[in-house]
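All protein chains but one are shown at their positions in the complex.
Then we have subunit A:
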Amino acid sequence: MIEIKNLHKSYHMGKNSLHVLKGINFTVAEGEMVSIMGSSGSGKSTLLNILGILDEADEGSYTLDGTLIKNLNEKVAARYRNKFLGFIFQSFNLINYKSALDNVSMPLYYQGVKRNIRTEKAMHYLEKVGLADWASHLPSELSGGQKQRVAIARALASDPKVLLADEPTGALDTKTSYEVMELIQGINDEGKTILIVTHEDDIAHMTKRIVNLKDGLIIDDSIVNQVRAKTESYV
């Protein structure tokens, strides 16, 4: 599903240049659930941005679902993001003047889906994350966990190939974190490929594979026994 070869990325700030990614090789098969770990500055967010076609690598190749991602203009990049990827952010990044339902239907809007079909689909995904009753509420009326679940529903709405999550539980307490992880595990169980950037060990162990990044290189890549979020959570 994802294939990265010899990926390099530097940032230039004035005269200083910062070599962030120093040759990453990395593949993810369909249906995998991978966590990317590393201390801050290890390059994990940069990697995620490149994977999310939000940023472009200086060197190396990135193939997503058989499509080479290179030198895209903004229009094509936007289309690929919409078609292939769903994003989940640490700070949820919901649009705060739109209702939960409208937030979820946004990716469909940019796909050009008709209004009634869009609403129907968005409602379906809201049901899936258990927030059907909150469809007309604004983000400000939702709790952190609920916001993140709306964000997950939004990420799923366009039926992407890959879900990219950047510290999805970073702003949540443990209990809510586990609820969200349970939801994400459930989505993975249905066969969706998921990448999670995190620095929390317990969250990382809820995935099936942990990739450790340090100073722009992969220092460890191992399959782990998945811990089901449910067992740790409230009963």
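Odds and ends about this structure:
Simple rule for what comes next: a contact is a pair of C-beta atoms (placed from the backbone, for glycine too) under 8 Å apart; a residue touches a chain by one contact, two chains touch by 3 or more; residues count from 1.
By our rule, contacts and distances are computed from a predicted model.
Chosen from "Biotin-independent malonate decarboxylase subunit beta", "PadR family transcriptional regulator", "Multidrug ABC transporter ATP-binding protein" or "Acyl carrier protein", the protein name that UniProt gives for the omitted chain reads "Multidrug ABC transporter ATP-binding protein".
Although one chain is not drawn, the whole complex shows that of A:R81, A:K147 or A:K192 it is A:R81 that touches it.
Contact with the omitted chain, checked across A:N6, A:S61, A:S91 or A:S136, is made by A:S91. Within the full complex, the residue among A:G43, A:P107 or A:G145 touching the omitted chain is A:P107. The omitted chain makes contact with subunit A at the following residues, 49, 52, 54-55, 74-75, 78-79, 81-83, 87, 89-91, 93-95, 97-98, 106-107, 109-111, 115, 154, 158.
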